[in-house]
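First the structure, then my questions, so here it is.
Every protein chain except one is present and positioned as in the full complex.
After this line comes chain A, so read on.
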Amino acid sequence: MEVMVILVPLALALGLLGLGAFLWSLKSGQYEDLDGAAWRAISDDDQPLPPPAQERG
């Protein structure tokens, strides 16, 4: 049973780590646009778009 003295606080520390990660992700704005984040993950970045009007002259 003595092992619990180490294991239980360890489990709590891991939980605390998870809580810290959640609070950090909340603070850094990762929950601001859940719909957009879902799409960003699968979008390709290599599709060029025509330059803006002023450059085309």
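Methods note: a contact is a pair of C-beta atoms (placed from the backbone, for glycine too) under 8 Å apart; a residue touches a chain by one contact, two chains touch by 3 or more; residues count from 1.
Keep this in mind: contacts and distances are computed from a predicted model.
**Student:** Just go with whichever of "Sugar ABC transporter ATP-binding protein", "His-Xaa-Ser system radical SAM maturase HxsB", "TonB-dependent receptor" or "Heavy metal translocating P-type ATPase" UniProt uses as the name of the absent chain.
**Tutor:** "Heavy metal translocating P-type ATPase"
**Student:** Provide the residue numbers of chain A that touch the chain removed from this figure.
**Tutor:** 1, 4-5, 8-9, 11-12, 15-16, 18-19, 22-23, 26, 31-36, 39-40, 42-43, 47-49, 51-55
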